[in-house]
Every structure is written in structure tokens, then in C-alpha cells.
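The block underneath contains the structure these notes are about, expressed in C-alpha cells.
All protein chains but one are shown at their positions in the complex.
Note that the chains take the letters A, B and C in the order they are written out, and that residue 1 is the start of every chain.
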Amino acid sequence: MKFTGVPILVTMVVGGVVLLDFFVKQSNLILLSREFMNWGVIISAFATGLGAANLLRIHAKRTQLRRTDWWYSGILLCVLVGYTALGVLKHSSSSQYQFVFNHMFQPLSATVFSFNAFFMTSAAYRAFRVRTVHATVLLVSALLMMLGRVGIGEVLYKDMPGIASWISRVPTTAGFRGITIGAALGAIGLSLRVLTGIERSQFGGTGGGGGAA
Amino acid sequence: MNLWEIFQNIDRRVWYVLLLVSLFIPLVRPLGLPLSIGGEARDVYNTIEALPAGSVVIVSPSYSPGTDAEMWPQHAAVMQHLMRKGCKIIQVSLALESVMYAVRAIEAYAPKYNYKMGVDHVIMPYKAGLDVVIASMGRDIHALYTEDYYGTLTSQLPLMQSISGIQDIALVVDFMPGNTLVDYIKQIGSVYNTPITGGVTGVCIPTMMPYVMSGQCRGLLGGMRGAAEYELLINSPGSAIGGMDAQSLSHLLIIVAIALGNIGLVAGRGLRKGGGGK
Amino acid sequence: MSTQLGVWIAALCTIFMYSYLWRDNPLFKLGEHVFIAIGAAHAIVMGYQNIVEMAWRPMVGGKAYMVLPLVMGAILYTRFFKQVSMLSRIPIAFLVGLAAALSIRGALDASFIKQVASTMVPIKNANDLITMLGVVTTISYFFFTATARSGPLRFSAEVGRWVMMVAFGAAFGNTVMARMSLVIGRLQFLFGQWIKIL
Partner (left out) sequence: MSLYAGRMTHLLFFAAFVLLTWAGTRRFQRTGNVPIRRVTGLDAFEEAIGRATELGRPVHFSLGRGLFDAEHGAQTFAGFSMLKHTALMTARYGCRLIVTNQSPQAHPVTEEIVRQAYVEAGRPDDYVADDVRYLSEQQTAYVSGVIGVMERERIAANVMVGYFYAESMMLAETANKVGAIQIAGTANTHQIPFFVAACDYTLIGEEIFAASAYLERQPVQIGCLVAQDYGKYVAAGIILVGSILATAGYPFLSQWIKK
């Protein structure tokens, strides 16, 4: 089923307007491009429903077919439907909605986020080894930085915070800026190909406008 | 498996347990490790210290629970400092979950400094839109916030009556782990010449440094360390100073972990090489 | 110990999730499924409120053309009906066009011109020189056409790689503190607000 002509035209028109608005000052263009951006938010909001439909389908099937761990899926469905109903019927500022948000959602979120600390420890232990010259540079830089950021570094060597601050101000800025400049060019190139319909993997097609090997 | 191989293959759960222990001990029993105060935190302190009593300040706590361990101590320390100086405080939130921190700050410190709602401080409701909200705050703060968080019309609040617009704001202090501080600098600082300062998470320090160095941001509180430095500056030790000792130990743990892995690697390599040579 | 229901629920949620660090287990599975459900529900509620506030109310209030984004949003759902499913590409194409143009704007301005401009400063000291050379060598690491990867450029690319490694190490080291703060936050909650021994 090939249906790419109209979508690509839509991409070109919308993208063209928004891009032109970046360069050219014209009141109608400004209005249109702002309107397009608003529409983007609205369409995205509809997409949220698609995501939820996917969740519902997968977990309903699991519950129905009594697959392994099906009862977790059942709980998921109940919470999903119940909490959505609460939010839509009583609004998200209602105290019941906020209670669930503050006492379940937030601690769950903060806890999972804090996994990062544990994972960083195990990743540092495993990865920061002097296997190659590059790995050694990475390791030394990370060590100096860690020592410079906490009181114990200062106990070991008075100027440790100064060293850390230098690394973060000079070479780190330079490295990240270099990467950013390169990536900007890549982003412009790829976006341009998408905008002109050359790269069309977002419609399931291949790049290059034709079949690729 | 020889000793060197054991050093190289310690189970990750061992590290997890050690990490929890190293973070927990200093929280119960602070070690009191030395902490020097950086120039950026001092700049924030001096900026607030220079405000005359009665100045109106916008405080913008816009962080969420994921980062509150870093952001809340900064927010709390700055609020105490502002109240001690007798500044009027308008708290605005750019993140859905952050109004509760504005409320928490008031509940924690308003009674001590006898701050009254509507007169000495106001809490505004959350508005979605980040930089768009900031821009309209600059254009017309009264139009943006017609009601406060508790539903009172802002036109009836003495504090809001006393200001005509952004030009009457002496300082904006933003606490946000994202880009809003930059937005405040761009949309309010450079447009209306309102002084801007604030605090960010440790991760965002590098992003903010160019603005701090150019003076567009008057100093900066960076992560838990920034908060701890500020607690020292205002002489009111809080959770950040205790947290910094925990930081020290946990960093030390990672360094030990890296060292063990490498000792195992280098020594193991030496052994193997030696064995092969013979 | 706390006597508040909310604190107890929050503490249990925290413990359920942390149990994963030991191994995958039923408590974590329960936490995970509840978490995803609340997250999805919250997204739907926010999405619904966005649609009502940004499109429905303006449309009813006289901006008739707001029917367009509403229709486009609805078209997304044609993917569930085989004969018309390809129509759902239209709203996606809309989003894609928007994103591509916005990306070009952002990349041109903030990531390219601004970054280049802020590197072109008078060189007053060694730091300025190191920064400038660091940026240039890092850029040279990314040359793709192979002819550019010989001679002096090869050397420059190697230096660039070193600069990047220093930056990566530093960024890693710099982030440890922020991440530790997160666990400290949870511990302060568990032992401060829940068990109340801190």
C-alpha cells in the first residue's frame, strides 16, 4: 500500500512555512506558523490516546489469555482506567487525583530515577579500566572530576576543586561544542532530507527515494 | 579464580549495598568534612544581601521530585535568606509538580519570620508553557496570574497591588533542573534588565556557566554542593551539608571500585605475561 | 514511624522499586505495572485537557478553523481500520514537517552559528587557545569522506578524540554527585519522613 505523495506534500508545506518564517518577517506567515505549532500540540495530544490503546490492547490480551504474569496486566488495566476516569471526571487538580500523584507516582518516579546512582557505580567499576589509551584518558578525567567535586578531594589536595573546575570549563566545553557543531550539521542534513521527502522511513519507506539494498 | 580475577568480577549487588551504606552513615552521623565556598554561590548571596528590605522578588521553584534532593535545599536556603532580609516574595511554578515546594517553603519558614499570605508573599498556580509563560510574565504579570494558587483574585492582594509590572521586581531567582533559567535570562533579564539568578542541578552547571561568566546570571547555585555552600553562607546548616558528607563517601566508593577493577586488570595482566614468558 | 497514609504508600512504592536492585521480583513487577498505568492515565488526562483547552473551547468560541487540528488528530485513529489506515500518515506527516523545520531552525541558530560565534573570541590566554583548538580538532573527528582522513587531519581527528574522552570522563564524574543526591533524597524520605530516625 503506497500512499506517500499526499503525506510528503503535507510535510513539505508545513515544514516550508515554519522554515520560511524563521528567515522572513511577514505577519501572515508568523500567524500561520504559530497556528501550525499549536496544531502540533493538539495532534500530539490525540497521539497519547493511540499509545494508551496499545497498552490496553496488549494487557487486555494478556489478561484474557491468562498468559504468564497476567494478573499484573489486570492490575495495570484497573489502575489505568480508574485513574483516567478520576482525572477526566474530577479534573487533575482534585485532591484525590493529587493524592495518587504525590504519594504513588512521585515516589515511584524518584526511586527509579535514583537507580542511576547504583548503575553509575557498577558501570564505572566495569568500564573504567586502563585497557586502551582512550579509556585511560576517560578514566583519569572522571577521577579528577569526582575528587574535585566533594570535600574529600580537598582533604587530599587543596587545589583539587580548581583542577575539576578547569577540566569542566576548558576541555569539556571544547569537546561538547565540537560535537554540537558537527551534530548540528548532521541534523540540518537529515531534516532537509526528511523535509524534501528524500528520507521517508517515517512512512515505512526507505531513504534515497528508492529501494535500498 | 585467583585474587586478581575476583577483584575484576565483584557482583554488582555488592557495590549497591556498599553504596547504600556509604550514603546512609553520614546522614545519621555527619563527618564534618571541610567545604570551601565557591565564587558563584557567594555571588548569589551578595546579590540578595544587597537588596533593600521590602524589595519584591520572584522565586520560581520549577523542579520536580526527581531532583528535589538537590533543588529543595537550595530553594529552602534562599527563601530563608530572603525572609531574613525582609523581601516580599512571589513564588511562581513552571512545572506541574513544583507548586507543592512553594507551599512547603512557606509552611517551613513563614511562621518563623511572620510572613503573611498576600501581604509578604504570594504563591501563584502552575501555568503550562515554560518560555511562553516567562515571556508573558514579563509583558503583563497581572494578566498572566489573575488568581493565586488558593483561588484569591490577585487584584485583591496587597502585594500584587504594590507592583505595576516586571519593572518593580528587584530580582528573579529560578530553581530548575532544565532550561528555564536560560529562558528567564533571555525573556526577562535581557529585555527588562531585571537581575536574574538561580540554582540548577549538578548536571546543568556546564550549560549555565557561559551565562554566569557573562554576568547575565548573577552567580549560581550548582547542585547539592551549591546548596551546602549557601547553607554555610547564611549560617543555617540544613540537609545539604549532611548530604555533602554522604556525597564524599559515595564518590570515594566509586573511586575504590574503579581502583579495584584496575588493580585486578593490571596485576592479572602482569601475571599472565609473566607466566607466558616462562 | 509516620502515621500518615500517604507517607506509608510512598514508602512502600520506594521499597518495591528498590527491590529490583537485588533481582527482578513480584514486588518490582507490581510497582512497574502500577507505575506505567498511572503514567499513561496521567498522559491521557493531560492530553484530554490540552485538546479541550487548545482546540475545543476556541472552536466553540468562534475559531471555526480549529476543527482542522481536531479532524487531523482524529484521523490518527484511522489506522485501526484497514481500508483507510493510510490516511493516518497525514497527521504524522504534519508532525514530521513541523519537527524537521523546527530542527533546522534550532540546529542552524543555537547549535551551529551561536556555537561557532562563541568560539571566535580574542585569544587572551592559554585556556582560550586550548578551547579553540579543542573545538576545531573535535570537529575534525567527524569528517566522513575518507580523503579528509589522511595526513594532518588524521592527527587532528586523533587529538579531537582525546578531547572528547576528557569531556566524557568529566561529564560522567560531574554527574555522579547529582545522581547520588537522588538516592540521598530517597533515604532522607524513608528514614526522615517515614521511620523518623533522621
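Throughout what follows, contacts are C-beta pairs under 8 Å (C-beta built on N, C-alpha and C of every residue); 3 or more make two chains touch, one makes a residue touch a chain.
All values derive from a computational prediction rather than experimental measurement.
Trainee: List the shown chains that the missing chain touches in the full complex.
Mentor: For the complete complex, the undisplayed chain touches A, B, C.
Trainee: Can you work out which residue in C:43, C:72, C:163 or C:183 touches the chain that's missing from view?
Mentor: Considering the complete complex, C:43 is the one touching the chain left out.
Trainee: Check each of C:7, C:171 or C:190 against the chain that is not shown and name the one that touches it.
Mentor: Answer from the full complex: C:171 touches the omitted chain.
Trainee: For a quick check of understanding: of B:203, B:217 or B:240, which residue touches the chain that isn't displayed?
Mentor: Reading the full complex, the residue touching the unseen chain is B:203.
Trainee: Which chain C residues touch the hidden chain?
Mentor: Against the missing chain, chain C presents residues 17, 20, 24, 29, 31-32, 35-36, 38-40, 42-43, 76, 79, 88-89, 92, 95-96, 98-100, 102-109, 112-113, 116-117, 119-124, 128, 132, 135-136, 139-140, 142-149, 164, 167-169, 171-172, 175.
Trainee: May I ask you to list the residues on chain B that touch the chain which is not drawn?
Mentor: Within chain B, the residues touching the omitted chain are 12, 66, 203.
Trainee: Using the document's contact rule, name the residues of chain A that touch the chain not shown here.
Mentor: Contact residues on chain A toward the absent chain are 22-26, 40, 43-44, 47-52, 54-55, 57-58, 61, 69, 105, 108-110, 112-113, 115-116, 119-120, 122-124, 126-128, 138, 176, 179-183, 185-194, 198-199, 201-213.
Keep this in mind: only the chains that are shown with their structure count from here on.
Trainee: How far is the middle of chain A from the middle of chain C, if each middle is the mean of its Cα atoms, in Å?
Mentor: 3
Trainee: As a quick test, compute the distance in whole Å between the mean CA positions of chain B and chain C.
Mentor: 20
Trainee: So, what's the distance in Å between the C-alpha centres of chain B and chain A?
Mentor: About 23 Å separates the centre of chain A from that of chain B.
Trainee: Using the touch definition from the top, which residues of chain B touch two or more other chains?
Mentor: 16, 19, 65-66, 68, 202, 205-206, 225, 247, 250-251, 254 - these are the residues of chain B that touch more than one other chain.
Trainee: Residues touching two or more other chains, restricted to chain C: which are they?
Mentor: 21, 118, 171, 174-177, 180, 182-183, 185-186
Trainee: Can you list the chain A residues touching chain B in their complex?
Mentor: 101-102, 106-107, 109-110, 113, 117-118, 120-122, 124-126, 128-131, 139, 142-143, 146-147, 149-155, 161, 168-169, 172-173, 176
Trainee: Report the residues of chain B in contact with chain A in the complex, numbered from low to high.
Mentor: The touching residues are 10, 12, 15-16, 19, 33-36, 38, 64-66, 68, 97, 100, 202, 205-206, 209, 225, 244-245, 247-255, 257-258, 260-262, 265-266.
Trainee: Spell out the part of chain C that touches chain A in their complex, as residue ranges.
Mentor: The touching residues are 5-7, 9-11, 13-14, 17-18, 20-21, 29-51, 54-55, 68-70, 72-74, 76-77, 79-80, 85-87, 89-108, 111-112, 115-116, 118-119, 127, 130-139, 141-142, 160-177, 179-180, 182-183, 185-186, 189.
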